[in-house]
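The complex appears here without one of its protein chains, the remainder shown in place.
The block that comes next holds chain A.
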Amino acid sequence: MLCGLYANDVIDSHNLPTAVCVHQLHSSPGFTDSCYDGLYPGHIQTTPIQKALLAVGSGVAALQNPYRHDMVAVLGETTGHLALINLRDRMKNDPEGYTILTERPRIRLSTLDLSRMASLPDGSFGREYLRFLEDNHVTPDSRADVKFVDNEELAYVMQRYREVHDLLHTLLGMPTNMLGEVAVKWFEAAQTGLPMCALGAVLGPLRLNSSRLQSLFTSLGPWALQNGRRSRCILSIFYERRWEQNLEDLRQELNIEPPPVILSAANKRST
């Protein structure tokens, strides 16, 4: 009787939940490593009520403490079902995007060849991405795993969106300070249609001072929105095979104009 309370009814007919359990001879380290219930490692089955509660709770928690990245992630997962389907279909219709969906690349420090990227010429995508990581003191491994998306393929799309976020910063030339993040959020909201991006785009400016707000509304904002709408689907690009490509060439290919204002990472201290 009790198990029925959390039976999941949002299961795609092609993806029946099967539990894969490989019990190691030595003690298993955690909950999800070797033995997982659900459709993918880290997947937690949730009922519609739980999803609704999670959406509300994570929204409140994220608003109270914007540094709770896990809450922003949960908000995105619980509210983004339709947008994820839309994104997945766009990827399927694009040949490169289709390759990504089948090959499932992941952007992790372990999969990146940092020394080779550092040896690339200046102006190349890989070199600029590395520069971005160093200047802003970020790492691609800080992205939370997807937990509450009830479809394995859509979960990958969500994960890809998270991992592409840093690359987007490089493409748009935006640092990780508040203004840069809001600009990227506006671009993402126009591109993906994820409710979490839209919420971040609306609420982010509330934390900016007046001069930055002005910069946002007059030049950065309209630029981000326009480019978000007209750009090619950013999830459909196989970035891992384009490190050598010149950044400007890549921007032209994606239909993204260079930023109207050059923001430096030195702005990181003050918002």
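In this text, a residue touches a chain if its C-beta (ideal position, glycine included) is under 8 Å from a C-beta of that chain, and two chains touch if they have at least 3 such contacts; residues count from 1.
In the analysis below, contacts and distances are computed from a predicted model.
Engineer: Given that one chain of this complex has been left out, which of "2-methoxy-6-polyprenyl-1,4-benzoquinol methylase, mitochondrial", "SCP2 domain-containing protein", "N-terminal acetyltransferase B complex catalytic subunit NAA20" or "Chromosome transmission fidelity protein 8" is its protein name according to UniProt?
Structural biologist: "2-methoxy-6-polyprenyl-1,4-benzoquinol methylase, mitochondrial"
Engineer: With the full complex in mind, choose from A:Leu39, A:Val74 or A:Leu247 the residue touching the hidden chain.
Structural biologist: In the full complex, the listed residue that touches the missing chain is A:Val74.
Engineer: Which of A:Asp37, A:Glu152 or A:Glu240 touches the chain that is not shown?
Structural biologist: A:Asp37
Engineer: For the full complex, which residue in A:Gln50, A:Asn86, A:Thr99 or A:Ser219 touches the chain that was left out?
Structural biologist: Touches the omitted chain: A:Gln50.
Engineer: Mind pulling the chain A residues that touch the left-out chain?
Structural biologist: Where chain A meets the chain not shown: residues 2-3, 5-6, 17-25, 27-28, 30-31, 35-37, 44, 47, 49-50, 53-54, 57-58, 60-61, 68, 70-71, 74, 147.
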